[in-house]
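First up is the structure itself, then whatever we jot down about it.
All protein chains of the complex are present and in place, except for one that has been dropped.
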Amino acid sequence: MAKELMMTGCRAAAEGAKAAEVEVICSYPIRPYTAIMMELAKMVANGELNAEFIHGEGEHAQVSVVLGACASGARAYTGSSGVGVTYAMEVYSPMAGGRYPAQMSIADRTLDPPGDFGSEHTDAMSTRDQGWLLGWACSPQEVYDNTLINYRVGEDHRVMLPQMVCQDGYFISHIPDKVILGDQSQVKEFLPPYRPISPLSTTEPVSHGPQIRPDQGAPMDAARAQTFLAVPKVIEEATADFNRIFGRNYDPFVEQYKLEDADIAFFIQGAHSNTCRTSVDRLRKQGVKAGMARLRWVRPWPTHQLANALGHVKAVGVVETSTSYGGAMRGGNLVHELRASLYDLEQRPLVTSFMAGLGGETIWPADFDYMAKVLTEMVKEKKTRNYVYWIGM
Amino acid sequence: MAKVHEITVWTRGVTMDKEGRDVINIFAKAAQMDGKHAQAFDNYEDLPDRVLVTVRKYVRLSDEEIEHKYIYHNENPEVVVIVEPTIVKGIDILRGMKKGGTLIINTNRSIDDMLKFIPNADLLATVATVDADGITGVRTVDFSGSEGGVDTSGIGKGVAAPICGAMARVTGWIKKENLAEIVGDVSGMERGYSEVKIKKLG
Amino acid sequence: MQAFDYKFQQLEPLKSFKRAPALEVYVPGHRTCAGCGPALNYRLTAKAAGPETIFIGPTGCMYVANSSYLCTPYACSWIHAQITNGGAVASGIEAAFKVLARKGKHNGSFPNVIVMAGDGGTVDIGLQAMSGMMYRNHKVLFICYDNESYANTGIQTSPTTPYGAATTFTPPGKEIPEGKVLFPKDAPQLVIGGHPAVKYVATTTIAHPLDLMNKVRKALSKPGPTFLHMLAPCPKGWLFDEKLTREMAKLAVETGMWSMYEWEDGEYKYTNVPKKYKPVGEYMKYQGRFAHLKPEHIAKMQAFVDERIKSVKEKIPIPVPTPKQKA
Partner (left out) sequence: MAKELPGYGTINVPKDRAVPFGAVTPAPVCTQDLFQTSNWRIVRPVKDDEKCTRCLICYMSCPDACWIYQEEQDLMEWVAGFCKGCQICINECPTGALTAVAELDFPDGVIRLDKPF
């Protein structure tokens, strides 16, 4: 029986991993994701989960361990935060190139210096070009759901790619919220067992990852690019199945909130979308036609879906919780890709970037009011005055 | 595009790698002294070289600025130089050569003996042999100049010197006088120049 | 946790060359140097371990030279690891087979999991992953094929490169005449000193094939992590005539540059201890990497080796003298 409980995003991620019956888990402590592993450790110790729980000697080892496990045919799970995510950087590309569909659960944390436990998306965003599936949840419920959806998509033989399931540190990872846990029969119906392609084996020996010549590199890259063209369809199928089996209502790529008749829109991902949603309601009451587009997948990036969702809006404010120092708009990462996605529209919305929530700072309802004011002025003036606004600065 | 002459040098890893590298570097330097444009480089895929593996070194030579420098291979060599003669048994050394090419081998065996191992010798207009090992007997080994470094042990002190002498005589593309300013073993170079055996093929 | 029979392989010792398995698990057709010590090391190890083995190959010569252009010589399963993470990837593989066996998804005998790492992948950049694996008690054999340099990148110094060796990162010059000035790390002692889960550590060389194969088989028959340190002379990096590869390993033992021993459950057992050690110069004179050394440098090396030999002698139990019987 499905049951509703109050739990944090960390517990929800662990519940998702348990529901997926992960087989090899590799841990290393770093705040704020640590509780995911604490919860899993209890489940293994209690015999609720038949898995190997390995204490990695660092994040680099964590990803390496799940690489080896996944290559051997086991469903593997790990996770990290902040500088832990970047410490493992070397192994992301072999993981994706070897087509090992393990999962990494990220609770975001600001990169050093100085040590800051607050949430910022730059940690996982900095891995976005390594060939992993990457996306953000906006609630503990969605963390649980994304854990299952990501395994289903990543392990699909049309995909076979590792996945990063991200949640904001503290806001999602540490604040309990209602989560409906699926019944194991629902999980079984949705998520088939992991079927590896040519795993390491004693009966059918294989070589994983031999050297290639430069002229063999381009076909390999092309094959991976081809895979990413196929991923959206798999995501659509998986999301539809998930909605049907678990009774949810996800848009596969972009949550569209009151966008139909919106003049201005916020483009956002992760936890702050909840404050944004209520702000949209408040702004609407004040007569401002606001809306919100919430991104669920950064990789693959839903170019067409965003163009369709936001094409009719007059001004879009990208609420960024990541940094891209010296980048084209001097803002975060999302604005570049959103602007590029809208470029080919006949009538493009005006786009600016709002640097907000950095270092884990709260984004207040009043901040959204201010952003709405900026966007409304842009609409009035019919121009983008600044590429970027630092909220509160 | 300017005409680019391609010279491919075949040698063996580690034990004769430095000598092969010397051949291309000396040849290119000598050509540059005459105002020609020349490029000399290791085959990147052959690195890191292993003891006795066949490895390739390339020279590209032109009267004008070489427009396209970023290639991995000489596709159509006009001149092929074999630093270690056994290589002819195991590799199609004339691969990509157009009719009328030149082959220069470091060996004390006869030209006809060597041709027995080259089924596509009809591509050749000229075959030459030089007994570079007999002339100097020196094979320098030095890794400092590999991977784009600079050879600390100098240049042209071993079999490369007579081989380059022979190449100057056979190709006519570089001057012996220029070689004498570059190589460490000038007399070895001059002996290579004068002792090279040349055969013109029909 | 409940005891579970993972069907670990038990490999009997080999009595002679003729009794060694005829099957080649590391087959010919690879781009290693003519006369490559590490390749011989790989071949003998694979032969001893048999086909139900999974090799983890961290980056190094035994990755790049062996698996060139999608052709590999491993007749058993093999996976590339980064030079950094051989121990960690092996941990994941071992753990996966354990859980798959418990869940009935893998029913055959448990594979021999062997990391074949170079010296850099063992005691330099790979040290952390190796140590983590050993601490966690994974049933993995970690082999260091020691060719005493980063050979694949063109012979750069590693922590096991001996004092006085010329490498492309330690070229001898006016200011630094001896080339390498540091003394090497001691890989097996690093393992023995700090890893209580490890019950078996041994050293051997490619010139002692039966010893090597039996140490591999013994290590694989242990239920936990094991470590083998194998001297694999490198004709390119050490600059000796490639036909002398085995000769170099033999001379290393005869001069005390290398000691052959087993460490099992806390006890040392030394083998091939020469009655009288040859001077280290006998070993160094064949190798171009030492050609620039002056007598004072060789003396410094001799002193270092003498010190090590002393500790070898301390670890060999003195035989209890038996009283002569009166006629």
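To keep things simple, chains are lettered A, B and C as they appear, and every chain counts its residues starting from 1.
Basically, contacts are C-beta pairs under 8 Å (C-beta built on N, C-alpha and C of every residue); 3 or more make two chains touch, one makes a residue touch a chain.
If you're wondering where the values come from, they're calculated on a predicted model, not measured in any experiment.
K.L.:
Taking the full complex into account, find the residue in A:R248, A:R284 or A:H312 that is in contact with the omitted chain.
P.N.:
Only one of A:R248, A:R284 or A:H312 touches the chain omitted from view, namely A:H312.
K.L.:
From the list C:L70, C:I176 or C:A197, which touches the chain that is not on show?
P.N.:
Selected residue, touching the omitted chain: C:L70.
K.L.:
Spell out, residue by residue, where the missing chain touches subunit C.
P.N.:
17-18, 20, 22, 24, 26-37, 39-40, 43-44, 68-78, 209-210, 235, 242-247
K.L.:
Using the document's contact rule, name the residues of subunit B that touch the chain not shown here.
P.N.:
On the subunit B side, contact with the omitted chain comes from 12, 46, 51-54, 56, 84-87, 89-92, 109, 113, 116-117, 119.
K.L.:
What residues on subunit A make contact with the chain left out of this view?
P.N.:
Here the touching residues of subunit A are 97-100, 160, 197-198, 204-210, 212, 215-216, 218-220, 222-223, 225-226, 229, 303-304, 307-308, 311-312, 344-347.
Convention: only the chains that are shown with their structure count from here on.
K.L.:
When the C-alpha atoms of subunit A and subunit B are each averaged to a single point, how far apart are the two points in Å?
P.N.:
Each chain reduced to its C-alpha mean, subunit A and subunit B end up 56 Å apart.
K.L.:
Report the inter-chain centroid distance for subunit B and subunit C in whole angstrom, where each centroid is the mean of the CA atoms.
P.N.:
40
K.L.:
Where the centres are mean C-alpha positions, what is the separation of subunit A from subunit C, in Å?
P.N.:
43
K.L.:
Give the residues of subunit A that touch two or more other chains, as numbers and ranges in rising order.
P.N.:
213
K.L.:
Mind pulling up the subunit C residues that touch subunit B in the complex?
P.N.:
Result: residues 31-36, 64-65, 151-155, 168, 171, 235-236, 239, 242, 288 of subunit C touch subunit B.
K.L.:
Spell out the part of subunit A that touches subunit C in their complex, as residue ranges.
P.N.:
23-24, 26, 50-52, 54-58, 60-62, 64-74, 76, 90-91, 94, 200-203, 205-213, 216
K.L.:
Under the definition above, what is the set of subunit A residues touching subunit B in their complex?
P.N.:
213-214
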